[in-house]
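The complex is shown incomplete by one protein chain, all other protein chains being positioned as in the whole.
For chain A:
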Amino acid sequence: MATTPAASPQDHPADAFLSGATSPAGGTSTNPSAGSVTGAGSFRHAAGPYFGSYGGRWMPESLIAALDELEETFEKAKVDPEFLAQIADLNKNYSGRPSLLTEAKRFSAHAGGARIFLKREDLNHTGSHKINNVLGQALLAKRMGKTRVIAETGAGQHGVASATAAALLGLECVVYMGAEDCRRQALNVARMQLLGATVVPVTNGSQTLKDAINEALRDWVANVDSTHYLLGTAAGAHPFPAMVRFFHEVIGEEARGQILEQTGRLPDAVCACIGGGSNAIGIFHGFLDDASVRLYGFEAGGDGVETGRHAATITLGRPGVLHGARSYLMQDEDGQTVESHSISAGLDYPGVGPEHAYLADIGRVSYEPITDAEAMEAFQLLCRTEGIIPAIESAHALAGAIKVGQRLTADQADPAETIIVVNLSGRGDKDVETAAAWFDLIDAETAAEAVAEAVIRAADTAADAASNSAPNAAEANQWNGK
């Protein structure tokens, strides 16, 4: 990994770069090759705390010392060969990296005939890109002498990954999950419990991801001496956005090398889904300085952005501060956060990472919404053309790739000249019930409820047992509004 500090993003000659006149690259790339450019600045390795006017630390003073400690530990670790070797070893021998780059030959016919390559983060241990970040942060937690990690989760992917890393490294783990999401993703609740984590259902607010983050922050304020907050996306207060990106940069580095190896050139476009934006920033990072590569982020359009029921933060949001960072935000006229809606629990978040806000403003990345219906169509298409069940989150990137492929090949004699890389950020096992209900395959309401009830009964029993003895359980109840 590159260790040369990059110029701050404010210094970037972005306009010149975007007009194609010069390149912004700064020679920090360890993998210079075709399409790579050299120049005064680079979009890569932006260190924060600010990305343009976004990012920063909009946080209670109580947590600033912990953020400082984390930043200092991270800055040392990322240039420490021993730490980097630990990460590399875990990535290879635990997560199963490098993940494959698979050409989706039958799927490509639906994308105007463009060649589509899937970056297979779904093949990682625990089934998504999330493992990259949790292993890195859990190692940092150990370095800081913390014995406990807490995490928020929406769909449960980050919670499962956090519980996994905690089990592997011998850390106590508490996961906050919206009560609504606990019901939607009952099997992931059970998975986390099997891995030894305590799952705390969050019953306030909209009972989804943003409220789980609020609860995790409240826990962190109270327990910061012993506890690291293992934030799951490239959002939040500095150093989280830059740090989470750092642990996911491996996606883009691998993908860039693999596409060069398989096709002999850089792709025309890279597509990823955006909730908080960690998988996207991970893969984009590998291509940020390649001026010829168009980057696309696909947000959750829910029922359609015109309906108001969506999670298309960059498309329709306005700058504001939430969970520690200034970024685009879905908010009303009073600055109250607006509840987001998406069929995908992992994209159901009204904020977005600050680096994405910056990349949107300067035009380096294009962000577009994909509706639930478009995502589910792409979901089914990938199942049937490639034998791969994607996460519904990732299906948003696939649906976007179909559109991009059709656009880019529209006036081309040979559409196969167009190459698109799609980040398949996770596998769809967790989404089978949702998909089955969407396609009327089963009466999934009934099935999901049966699973949810069983899990909640088990959790209640465990909580009852715990509340008789453990002070933590009483505390957990208190967090839930008495």
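Heads up, the rule we're going with is that a contact is a pair of C-beta atoms (placed from the backbone, for glycine too) under 8 Å apart; a residue touches a chain by one contact, two chains touch by 3 or more; residues count from 1.
One rule holds for everything that comes next: contacts and distances are computed from a predicted model.
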Missing subunit (named according to UniProt) among the choices "Phosphate transport system permease protein PstA", "Tryptophan synthase alpha chain", "Cytochrome c oxidase subunit 2" or "DNA-binding response regulator": "Tryptophan synthase alpha chain"
Touching the absent chain when the full complex is considered, from A:84, A:144, A:221 or A:383: A:221
Chain not shown: contacting residue from A:185, A:233 or A:331: A:331
Chain A residues touching the omitted chain (full complex): 56-66, 68, 204-205, 210-211, 214, 217-218, 221-225, 320-323, 329, 331, 333-337, 478-482
